[in-house]
Structures are given as C-alpha cells and as structure tokens.
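These notes are about the structure you will find just below.
Omission of a single protein chain aside, the complex is shown with its protein chains in their original locations.
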Amino acid sequence: MKARQRTTILASVCLIVCFAASVFMLRSVDRLRPQASLDDVLYISSPKILKRASLGYEGLLADVYWTRAVQYFGSRRGSNVELLAPLLEITTSLDPHLIPAYEYGGFFLAPPPPNGAGQPKRAIQLIEYGIRNNPNEWRLYYNLGFVYYMDLKDYAHASDAFERGSQVPNSHPFLKVLAAQMAQHGGEYQTARMLWTATYKTSRDKLVQQNAAEHLRDLKVDEDVSNLEGAVTRFGERTGRLPSSIRELARAEGLPGVPVDPKGEPYKMDENGRILVQHPDDFPLATKGLPAGFNAVGKHFASN
Amino acid sequence: MAAIEIIGLEKAYSLGFWRKRPKHALHPLHLRVEQGEIFGFLGPNGAGKTTTLKLLMGLVFPTSGSARILDREWTDPDIKAQIGFLPEQPYFYDYLTAHELLNYYGQLSGVPAKHRKQRIEEVLHRVGLRDVTGVQLRKFSKGMLQRAGIAQAILHDPKVIFLDEPMSGLDPMGRREVRDLMEQLKHEGKTVFFSTHILSDAEALCDRVAVIYKGELRGVGAIEDLTSTVQGKVEIVWQGTQVPASIKALGAECHVTGDTARAVIAETQQDAAIDVLRREHLRLVSLTPVRTSLEEYFVEKMRRADSAAGGAS
Partner (left out) sequence: MNARIGYIASNTFREAVRDRVLYNLIAFALLLSGAAIFVGEISIEIEKLVVINLGLTAVSLFGVVIAIFVGIGLVSKEIDKRTLYTVLSRPVRRWEFIVGKFFGLSSTLVVNTFCMAIGVFGALLYVSHKFTGSDAFILVALYFIVLQFFIICSLTLLFSSFSSPLLSAVFSFSLFVIGSFSEDLRGFAGMAHGITKWLATAVAYLVPNFSAFNVISSVAHEYPVAVQLVLHNTLYALFYTATALSGAVLIFERRNLK
C-alpha cells in the first residue's frame, strides 16, 4: 500500500499548494485589471445588440450589469462617472422593470461632481423611460420631481412630476403636498428638508438612504449658518458693529450656549463676521459655512 | 520462492442503510502457488474468483491482508512487467486494430521498441490471429476477442499469467487450442493461474487446484489427493439379468445390459455385495473401482458447505 499512500499524500499536497497559488495569481490578475470588467461591459455599448445577444436571458444579464454598476459606484471613489449613464441605460433596457436602477440614476447621475455624474438631463431621460415602462410606480415620479427640483431648479416641472405621481393609485400622500409646495415655496430649506426626509424614509436602497441622511445633515449646516449670519446682520444693525465673538452673538440672541454643528462642534466666526464650521471636511454637501475657496474633496457618492 | 502467495486477502462490503451488515465477497484467503505449475482456481459463478483476481491486479483494494507475487508486494507497479492478465469477457479499444492494440500494450509493458514488432507477430501467430492483424477490434467475434486477450497477456513474456475464465466464448477447437497453449506455457517454465467453473478443463490441465465457494476456500491440493478423500465406489458386474433385492437395498444403481447386470456401490459395501451374489448363485464377472471425478468432489464440498451454513444460521 506504500506506493498508493505516497501518491495520495503527494496529490493532496499538490492540490492544496496549487490551489493556493491559483488564488494568489487570481488576486494579482485582478489588481492588473481593475477597470477590466467595465471596459468589457461597454464594448457592446448598444443596448439593442446586447438584448439580442443575451438570447432571452435579459433579466439575468440586467442583474449582472446592475451588480457591476453598484459595485463600481457604491464602493469606489468617483471613478469613471461617465460610465454610469451607459451602464444604467443598458441595465434598464435589458430589464425595464428594475426600479432601483432609475432611483440610482436620479440620485447619482444628476448631481454635479464630485457627488454625481453631473448629467441631470440624462437622468431625466432615464427616469422618463422608466415611467413609460412602469406607469404605476409612484416612486419614479418622485425621483423625477426630485431631479427637476434639486439639480435643475425647474420648479414648474418638478411640481408637474409630483402631481402626475399623486394621480397613481396607492401613491404616497406626500406627493400631493410636494406638488403644492413646489408651486408655492420652491427654493427653501423647508422644501429641501422635506424632500430629503421623504427620500430617506421611503427609499429601500441603503446607498440612497445614506446619501439622503448626509444631505439632511449638511442641510442643517446650511440652515444654521444662514440663521447665524442673519443674526450677525441683526446685531450689526442694532449695535453698529460686528460681534466680538460668537459667544457674544449667542448671548445677544438669547441662546443657551454656542450653537453646535451636527457633529457637535461649535460654529466659529471669522473677523469679517462670517460663520464657519470647525471641520469643513465633515460636511462635503454643505454650501455654507465653508472657508472661501474651499473645494470639498470629492468624497464619492456615498460613504462606506 | 513461490510464484504467488496470498496472505489473508479479504474483501468485505458494507451493506444496509447503517452499513452494519458486511457482505464478504472474499473471506480471508490463504493460498500458495509454486512456480512452474498450472493452478486452477475453481468455483461456481459468484464464488469470489474474479474478486480475488481483481484484488491481485490492484483494481480493487482489500479490506485486509496482502499478497506477494514473485516475492514482491502485489502493489509494486514494477512487478506488473512480469505479470500477464486476461480479464473475464475482455473488452478492448475497438477503434484499434489487433496490431495497434498489442503495440500499445507492449509500449506500456516496456517491451523495447526493436523487439516489439517481431514479438507482436509471434504472439498473434500463436493465438491464431495473424490473418486479422490489420482489422479493427470492433469487427472481432467473441472468440477472436478472447484470443486477442490471451495475446496481450503473454505479449511481454511474463513469468506469471493470470487468466479469468480463459475458455469462455470459445468453441471446442478454440478451447483445445487454449489448453495446448497453457501446456506450452508451463513447459516454458511459466506459472499459470486460471479460474474457471468448467471442471473438465481443470482436470485435464491442472497440477493443483483450489476450490472456492461463497467467498471461502474449501479445499486445495493435487486433484488425485482431493478426489481420494471422497468415498470411493466400485462397479460390480455379474452374469444374468436378475437384480437381487438385497443388492438394491445397498443403495446401488443397477443396470441390465444384454445378459449381464451391473451395480455401482460404495467401496465399503463390496464384501456384502459379493456375499449376496454367492448366496443367489450368481456368477461374478468383474469388480472394478470407479474413479471419483472432480465434479463429485466439488458437489460434495458445496453440499457440505451449504449444510454447515444452514446449520449455523
């Protein structure tokens, strides 16, 4: 039996060693080709051809593309944003009922870099395509209105979108409210807060929710800074000078203490009376409270 | 050294859902075959003959025990150059011709290239396949396949040759040829170990035999020695057509042919029978011993084995 035992042992050792080596080689091939599957993906960039090539298994292929899209843009840092649109278009053309893809387009295609691909028109196109194929999916009208409001500042179309959505049976009641709100108060913090809260509460996608939460947080900063700077102006009108410190301002406003940002750090004031946050990097989506010339380092679409 | 030494070779399978009931294809077997003899391995179908051969060839692994062939471990791959094997109802690569098949086997057995062609022709001639050397094996009849099988078993001039049912599928002429071949091999100094359930072949050929039944060895030795253990019989012939009742009472088989009668009785009864004839005033013509055949020995062994098993269970 000796020869047989020897062969068995040798074969087992060879198996384990070679398998480990193959895993090692695989990882190093992956490192060589980080873009690879994206590049492969888009060699067939016509959705029509792809549909035919998939031999009837479009659903599966759509899922594969969707997985690739999420993997690339959910976990990598702002890489190749121009590939997001074709990826989403291919996915939805293979499977027009893949609702999350439209949602994704709304939140990550439309916003300007570094938070998005900066292609709001394309996002609109995508979502309208989705609505044509899924007319009873109220979520899509919501996404549409959102893009019009947030990224295009087109309050009329936004209101229209929300209105259309509210007509859909079983739609969320806030759509009607939003439609009305658009018409009256387009452009206020209140509305924006309402929209982001609605997104946060109703989206089923974790990344979208995370994104909404960050927006809400940074919106608070904008709001706070705006209010505080209003207070500085009022102070100036009353006393004819700038407050000497933010503590003096807070006392003058009758606040219990120095107001803090959503991360718990107190706001500060510079010598020109501008209100600033302690750590601008904490709030990449804020538009106020940042030092002059500060460019939020593109912190990709969603935090990990 | 012995040609083949089987030391407690055993093969058991576990049957049953919980694998509790072992079924023995072969109970621990002890056997020794000397060089230069023709050894018959006898038993009915399913007795364990093929299992034993597959164990020796390393096709199947034993539950316990070992074996030595020409004093080397049976698992030693190099000893296989000295062994030839013909399996039961062989099947070969049917897309090859006889010549190509033997060439391939010759290569695997390590027959040097310069001798190979000549050797193949010799062997094909010897088994009577010279005329079909270029025909694909898929066109061969059963008898021709059997001959090809024998050819590949002796191609590399092995010292020990194992044949599993070598006569199967052959007509009487073919069987005669195989028997002659086996005798020739013995004269060349080779050891032939063959299994069969056809006893007349064994009787004609073997120096020694082993009888195996239900996975167990029932007897081993030279044929005369074995058959002599079975109770002898004698044939008694007398003048006349009468068969005395007392002879019939001895349990004899009686025949009347022309004007003589004969009876076959147990050897121990012969004195009693002679007394009967004298009493009846019948003239005794002859009294001859009847040679026990191997078949009778065989049947006797199996009957005893069955009744022992029946008594035990």
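Each chain gets a letter, A and B, in the order it is written, and its residues are counted from 1.
Just so we're on the same page, a contact is a pair of C-beta atoms (placed from the backbone, for glycine too) under 8 Å apart; a residue touches a chain by one contact, two chains touch by 3 or more.
Quantities reported herein were computed from a predicted structural model and do not represent experimental measurements.
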Chain not shown: contacting residue from B:57, B:237 or B:254: B:57
Contact with the hidden chain (one of B:8, B:110 or B:289): B:110
Footprint left on subunit A by the chain that the document does not show: 3-4, 7-8, 11-12, 14-15, 18-19, 21-23, 25-26, 28-30, 32-33, 36-37, 39-40, 43-44, 64, 67-68, 70-71, 74-75
Subunit B residues that touch the omitted chain in the full complex: 54, 57-61, 77-78, 80-81, 83-87, 90-93, 95-96, 104-105, 107-110, 149, 152, 156, 162
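By our rule, only the chains that are shown with their structure count from here on.
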Separation of subunit A from subunit B, taking each centre as the mean of its C-alpha atoms, in whole Å: 86
In the complex, subunit B residues that touch subunit A: 61, 73, 75-77
Subunit A to subunit B touching residues, read off their complex: 1-4
